[in-house]
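Got a structure for you, questions after.
Complex shown without one protein chain; remaining protein chains in place.
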Amino acid sequence: MTRRCFACQVAILGALGALASGCIPQAATTQGQSINSLYTVALAMSAVVAALVWGLITWSVIRYRRGKRASDELPPQTSGSQVLEIIWTAGPLIAIVILFTATLLTLNVVNAAPQQGAVQLNVEAFRWGWRMTYPNDGVSVEGVLAPGPQAVLPVGREVQINLTSADVIHSFFVPQFLYKKDAIPGHPNSFTITIAEPGTYAGQCAEFCGVFHSQMPFTIRAVSDTDYRAWLSSERAAGSTPGATP
Amino acid sequence: MPEELRFMMRSAFYSSFVGIAYWLLTREPAGTVLLLGCGLAATVMFGALLYEWRRSGHRLSGPPWRWVLLPASDSESHTTDQSGRLPRRTLAPLSGALGIVLLALTLVFGIWMAVASIVPLLIGLRLWLRDVMAEFRAVDVD
Partner (left out) sequence: MTAIPVDQPLAREHGEARPQVSHGLADWLTTTDHKQIGLLYIGTSLVFFLLGGLAALALRLELAQPGMEFVTPEVYDQLFTMHGTIMMFLFGTPIALGLANYLLPLQIGAADMAFPRLNALSYWLFLFGGLVVVGGTFIVGGPADAGWTIYAPLSGPDYSPGPAMDMWIVGIGLTGISSILGAVNFIATLFTRRAPGMTMLRVPIFTWGVLVTAVLILFSFPVLTAALALLYIDRHLGGSFFEAASGGSPVLFQHLFWFFGHPEVYILILPFFGIISEIVPVFSRKPLFGYRAMILSLVLIALYSFTVWAHHMFTTGAVDLPFFSFVSLLIAVPTGIKFFNWIATMWRGQLTFPTPMLWCLGMMYFFLIGGITGVIVASPPLDFQFQDTYFVVAHLHNVLVGGTVLAAFAAIYFWFPKATGRLLSERLGKIHFWTFLVGITVTFLPQYQLGADGMPRRYADYPPNPGWADLNMISTVGSWIMAFSILVFLVNVVLTLRRPATAPDDPWEANSLEWATSSPPPDHNFRSLPKVRSERPVFDMRMSANQERSDA
């Protein structure tokens, strides 16, 4: 294998290695989908950087080994180059600016304020479960430990989730939405999602809150708007007493 | 101006500048206080060092931009004890540390820890002061 071929192979491995940073789920929300695009951009840039840097290191290690029969003579004692410093400062700077711009564009989508008429869901986290209330409809679901409460939400409509905590800091995390937000006592938080696909999505607490931090899951079941309204009516009819729902 | 004064001055400028920029950009109080606090701390340390330096007879010279941007020249660096003496072996740091830790444990276990800390603290202080006074007497005070 020639030196050149070996270095190429390492460069490709580098790109794959960068991809070892993992595949994230395909988002089930429209906001999440713009995060998917951003991640693709970030991964592509990472692969290029990794291949370049690992390639250069590997090349140096192979090409500039000191041979066994080497003389005592030192190599040229080059100690610096203004031009190179400028190049490898400007290059990464440009890459950073690109990533930052993409970040801002994505943030605008993810953090966009909801329109009028968004569905409201108030979520209160506590040790160790969730109390989810639909304030405009007088419906509430609550669950402690596993399997936790299940909140039903409509597909295709904006949903504003309002987070609080009754005790310590928790965090509302649904991996398939590519999103989490902290539930902090005394500091209410809100975010908006528009679920694009019907389905059941697992949620977890993502801020260490004590012994049963890993035992307070919840689920979001996304259904058509009609089914959602039907569910709301039946919940209201059954009396909005909290109880774990299947 | 010696290196340490320049360092404190630059730190004060940087922290204050960032603190002000941070406030203007984010209006977030906690971070602003912390950044400006660092700037204030560096300014106080600069002031104290400057006072000491002037008290031993030095004066600022040269254009101010040199103080901010360039390193100090050798002649500007000044230490009080040029004898190069090294302290001898002593139990004072160990004993003193033990005393400090026991004293701090008062916060966990109550007043009896403070009582336990008295002996090692005093031993540490005594040994340390004795060595320092002996060294002080052995050097010509300038």
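Brief remarks follow.
Chains: A and B, in written order; residue numbering restarts at 1 for each.
Heads up, the rule we're going with is that contacts are C-beta pairs under 8 Å (C-beta built on N, C-alpha and C of every residue); 3 or more make two chains touch, one makes a residue touch a chain.
All of these numbers come straight from a predicted model, not from anything done at the bench.
Annotation: of A:Arg157, A:Lys181 or A:Arg221, A:Lys181 touches the absent chain (contact as defined above).
Annotation: of A:Val110, A:Val139, A:Ile195 or A:Ile220, A:Val110 touches the absent chain (contact as defined above).
From the options A:Gln120, A:Gln160 or A:Gln215, the residue with contact to the chain not on display is A:Gln215. The set of subunit B residues touching the chain not shown comprises 2-4, 7, 11, 14-15, 18, 22, 25-26, 28, 30-31, 34-35, 38, 41-42, 71-72, 74, 77-79, 82-94, 96-98, 100-101, 104-105, 107-109, 128, 131, 138. Residues touching the missing chain, restricted to subunit A, are 17-18, 20-25, 34-35, 38-39, 42, 46, 49-50, 53-54, 56-57, 60-61, 64-66, 70, 74-81, 84-85, 88-89, 92-93, 96, 99-100, 102-104, 106-107, 110-111, 167-169, 171, 173, 175-176, 178-182, 184-187, 189-191, 202, 204-215, 217 (touch as defined at the top).
Rule of thumb we're sticking to: only the chains that are shown with their structure count from here on.
Averaged C-alpha coordinates put the centre of subunit A at 44 Å from the centre of subunit B.
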